[in-house]
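Excluded from the complex is one protein chain; the other protein chains are retained at their positions.
After this line comes subunit A, so read on.
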Amino acid sequence: MIFKKTLMATTALTVAASGAFAQDMADSMTIVSWGGAYQSSQQKAYSEPYVAMHPDVSVTWDESSNEAVAKLRAMNEAGNITWDLVDVVAADAIRLCDEGLAMEYDPEELLAPGDDGSSAEDDFGDLIVSDCYIPQIVYSTTFGYRTDMVPEGVEPPSQICDVFDVEKYPGKRALEKRPINNMEWALLCDGVAKDDVYDVLETAEGQDQALAKLDTIKDDVIWWSAGADTPQLLADGEVFMGSTYNGRLYSVIVEQEQPVAMMWDAQVFDLDGWIIPTGLPEDRLARVKDFVKFATDTTRLADQAKYISYGPARASSAPLVPEDMKQHMPTDPANAGNTFLYNYSFWADYRDDIDAKFQSWLAK
């Protein structure tokens, strides 16, 4: 009864406060993200300023992005969606969209136009890789190496193929325990031209070729499955070089001051962003839309780059990124000499097939 009264009172207040045309908005929100430094950068850049503007709104954070796709599917089947906004990588967003678990949206209606006057659609450009996806940042999967483990008299590694050269650079490598990225790098270092990589990888022979190349370093690889593994392995000196997300390496180098350096060559760009689950009640949806519009505007996206070395997804945010952060951005021209963009449509089709082969190869 009391609850109902409060509800009616708050509703009345909200309506009164925001004028006759405003919709009812829920006063709490559950946002799902990855935890760690990344989530705290989102809290500082997005949710704290938002709550400062709307003191009656409470925001709960859930660190479940890792299993977001499976959990959203389960919630959807149970008919009870408890999340309002979910942070996922682009490949997951495409699958959620495919499964009807993420809401399609209209960029012009949901997102604010860019500060430089460009429309939201132009400002995000190609990064809106799915009708359900609201990109936030560009990150990359790239290599870092221990500077103190470089053999004497040898140049530090700077090319992707140095990873596959165990004679010149002896030592363990850390690679992710999945085919994505590893297969591309292997082909690239087995003489396949960058533009042909996916044409080759489509064929069974190409997949065997990539696995054969990986075979040459298999004994020297420690396979990681969590983003924190490689930084830890590098810090402990367990591996000489390893792939991980560039922001993780940034914190190893800049914050923990470990003798580690970046090797940006053949880094693979990927996106991280929001999806709104389908089937939210109207008041919660209205609140989420209001938050998203705020949190993805030009200033907010640029703000996030103060706290973590990921590039904002809006073109108009780039000039606002702090100077000292620019050199750590994967998109900085000095770092982006040779880059890949995660091939979403290829991996959506070939993921199951290649993964079966990769895991079978790995287990042997």
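Methods note: a residue touches a chain if its C-beta (ideal position, glycine included) is under 8 Å from a C-beta of that chain, and two chains touch if they have at least 3 such contacts; residues count from 1.
Keep in mind that, in the parts below, contacts and distances are computed from a predicted model.
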{"item": "The complex's invisible chain, by UniProt name, from \"Cytochrome c oxidase subunit 1\", \"Fe-S cluster assembly protein SufD\", \"Anti-sigma factor antagonist\" or \"Putative spermidine/putrescine transport system permease protein\"", "value": "\"Putative spermidine/putrescine transport system permease protein\""}
{"item": "Residue touching the undisplayed chain, where the options are A:V59, A:I81 or A:C97", "value": "A:C97"}
{"item": "Residue touching the undisplayed chain, where the options are A:V69, A:A266 or A:V321", "value": "A:V69"}
{"item": "Touch residues of subunit A, complete complex, unshown partner", "value": "66-67, 69-70, 73, 95, 97-100, 172, 177, 208, 222-223, 225, 236-238, 345, 348-353, 355-357, 359-364"}
